[in-house]
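Of the protein chains in this complex, all but one are displayed in their positions.
For subunit A:
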């Protein structure tokens, strides 16, 4: 018997909040959607009304041109929805604008994390812990093998490879929303102020980040420059372009990739990555389990990722948990 509240209902296409007649991160177009963050598997276009942080709305607008029906919600602001449901958006620390959504109804608190991490990230507000009855969490890196190293170590590896190969360039595959900007911001924080070159597909999102108040230093487009210009420079592209013909215009690129999956050697080998950088915007195993302990919910629901191991951990710690079979949440293998 589940002690789950009847008013919050997991369906294959998303989480339905019955009294308010709205959905959280639905994978199909709905009348009213509460969206945690701008990644494609959480934010889809075509909803009648989209309730999200201003940053997430700006990201969605950039991707889907969905200005219509946009309802901005600031962090910490509480919205009264229909059916006496209160919704509060709290920072999730995942990417710019990412939020956990706290829903309160009939004396019960439910937190839906979307994607999150607990580590500092210069490009977004840090995760805020919210005690609740039902904690609905992701589990992208929900296996005990995942321990993300301190990002300074990985940035150090990147700068080390750059210094050792002054005639080459280091090509870093990084997801266009969040990862790329975080890597750039961390490089700046580490004192690297040379121009950083971008694949065309990264440009608009980087500009948007800057408009939204995240400084990224001097950025240049690969297309506007010669091979010679890029010797000794860092170039950032989407993971899909890493082994693409596109990279032939670069001077002897050393292939790097910034992703939590790079922890596993064969994952890096599969992508022909020479310099794996274990940098993730998701919580690792220790962050996931620590967060459950700190939130200390009556029950944990797991939306997507490696739910079996996290379920097992709950069992071992005499905690209640269930996996939701949501569709459309891709294994964020490629995008992390």
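Heads up, the rule we're going with is that a residue touches a chain if its C-beta (ideal position, glycine included) is under 8 Å from a C-beta of that chain, and two chains touch if they have at least 3 such contacts; residues count from 1.
One rule holds in what follows: contacts and distances are computed from a predicted model.
Enquirer: Would you mind picking the UniProt name of the chain not drawn here, from "D-methionine transport system permease protein", "DNA ligase (ATP)", "ATP-binding cassette domain-containing protein" or "Carbon monoxide dehydrogenase"?
Expert: For the chain missing from the view, the UniProt record says "DNA ligase (ATP)".
Enquirer: Among the options A:63, A:306 or A:319, which residue touches the chain absent from this view?
Expert: Candidates A:63, A:306 or A:319; residue touching the omitted chain: A:306.
Enquirer: Which residue, A:67, A:80, A:265 or A:290, contacts the hidden chain when the whole complex is considered?
Expert: Of all options in A:67, A:80, A:265 or A:290, contact with the hidden chain holds for A:265.
Enquirer: Thinking of the whole complex, not just what is shown, which of A:18, A:130 or A:143 touches the missing chain?
Expert: Candidates A:18, A:130 or A:143; residue touching the omitted chain: A:143.
Enquirer: If you put the missing chain back, which residues of subunit A would it touch?
Expert: Within subunit A, the residues that touch the unshown chain are 143-145, 147, 263-270, 272-276, 306, 308-309, 312-313, 316, 333.
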